[in-house]
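For this depiction, one protein chain was excluded, whereas all remaining protein chains were kept in their positions.
For clarity, chains are labelled A and B in written order, and residue numbers in each chain start from 1.
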Amino acid sequence: MAAPQTPEQQELAELIVAALNLEGIEPQGIDPDAALFGSGLGLDSIDALELALEISKRYGVQLKADDEDNKRIFASLRALSDYVQQKRAA
Amino acid sequence: MNTFTAYVNGVSFWAPRLPGWQIAEPVLRGEAAAPLQPAPRPQPTLLGPTERRRAPDTVAIALEVAGRACESAGADPKELPSVFASTHGDLAISDYMSETLARTPTLISPIRFHNSVHNAAAGYWTIGTGCYEPYTALTAYEDTFGEGLLEALTQAACGDRAVLLVAYDIEARGPLATIVSSRGIVGAGVIVSPHARANSLARVLWRTRRGGQRTVAMDRNAELVEGNAMAACLPFFEALARTERRTVCVGLSPTLSLELAIDFPDAGQPDEG
Partner (left out) sequence: MTPLRITGHSIACPAGIGVPELASALRGSRSGLRPNDFGDSPLPTWIGRVPGVEAVALPGHLADWDCRNNRLAWLALTSDGFFEAAVAARARYGADRVALVMGTSTSSIGATEEAYRRLLPDGRYPEDLRRPIVHTPHSLGDFVRAALGLEGVAVTVATACSSSAKIFAQAERLIRLGLADAAIVGGVDSLCGSVLFGFNSLELVSPEPCRPFDRARRGISLGEAGGFALLERDGEGGPWLLGYGESSDAHHMSSPHPEGFGARLAIQGALTRAELTPDAIDYINLHGTASQKNDEVEARLVADMFPARTLASSTKGWTGHTLGAAGIVEAVITFLAMDTGLVPGTLNARELDPACGPQIRIDNQSAEVRFALSNSFGFGGSNCSLLFGKARRE
């Protein structure tokens, strides 16, 4: 049974679904620990760029393609949300 | 000047009040009324989920008519070179790009940008169908349909094989709409080949001719695609919808036309070409 989403995770899930036009996906239904890329939601590198753009517009947090930590940051909704919240607080 | 013979082996059409060739054909022939309610934009079911969610209106309509033309011909998309013809390309994305560049240029959406190329629909089509055959994407302003058809017929004659033509235009948005007039959505497809098939729709004897002759569509039909930049395709499809022979002229440039003598040899007769 997937862990329930925190309010920050839910907001981010809604952003992801809207930004990438993920039809048929309920934001609240995204398992915070499921993979975003490859399997799971099946996002690709262009989606990563689009998400980075939307995240920068909404939260003012920059994500760069050549950031070595990207695999970790984008690994799951939880990981991405934690990163965004951490950078916002900084 | 040389005259060539080609066969129309597949056809498709889509406009909100002519949603599909099955509905369009009797309407264009004057035997049925067009539906009163406009149909919603078709979904590009051919595409995988990643491409489908990214596909803008132009891609949706182009893939709809491309797929239906192949179905009607019983043709495998993988085997067809294609010609994609659009007067203005994706006008909604052009509006988005110019608007965003005017305000926040560093915040251009990568997905919208990569959909902004004139060959986006052609790219999505070949990706969606796994087709390695070449495509082209072209425009010739008011003569886009004519030049697209000429290119498809030329490729078919040179390659001695069937070629798919996809023509489409959508409506203009934003400030661009004060300059470029195109309303609604029109998509149309044909598969042309030097070889007849048992179910060929029509035979076309074609040639180019000097002068600016253009066949005009019937008023009642023109109203159904009124103001769309691809409305010039209508006379050709009107002729295909009929059963008696017709000659249609489509513009290639302000001083040149493509003359198409369309007739309907009996089904089952062998290729006389």
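Things worth noting here:
What we mean here is this: a residue touches a chain if its C-beta (ideal position, glycine included) is under 8 Å from a C-beta of that chain, and two chains touch if they have at least 3 such contacts.
Since this is a predicted model, take the numbers as computed values, not measurements.
Set against the missing chain, the residues B:Ser72, B:Ser116 or B:Thr215 yield one that touches it, B:Ser116. Looking at B:Glu147, B:Glu171, B:Glu238 or B:Glu259, the residue that reaches the missing chain in the full complex is B:Glu147.
The hidden chain makes contact, of the residues B:Phe13, B:Tyr135 or B:Tyr168, with B:Tyr135. In the full complex, subunit A makes contact with the omitted chain through residues 45-46, 49, 53, 64-66. Residue positions on subunit B in contact with the hidden chain: 1-2, 4, 87-89, 94, 97-99, 101-102, 105-106, 108-110, 113-120, 122-124, 126-127, 129-141, 143-144, 147, 150-151, 154-155, 157-158, 175-176, 178-180, 208, 210, 252-256, in rising order.
Going forward, only the chains that are shown with their structure count from here on.
We define each chain's centre as the mean of its Cα atoms; on that basis subunit A and subunit B are separated by 39 Å.
In the complex of the two chains, the subunit B residues touching subunit A come out as 49-50, 52-54, 107, 109-111, 114. By the touch criterion given at the top, residues 20-23, 42-44, 46-47, 49-50, 53, 56-57 of subunit A touch subunit B in their complex.
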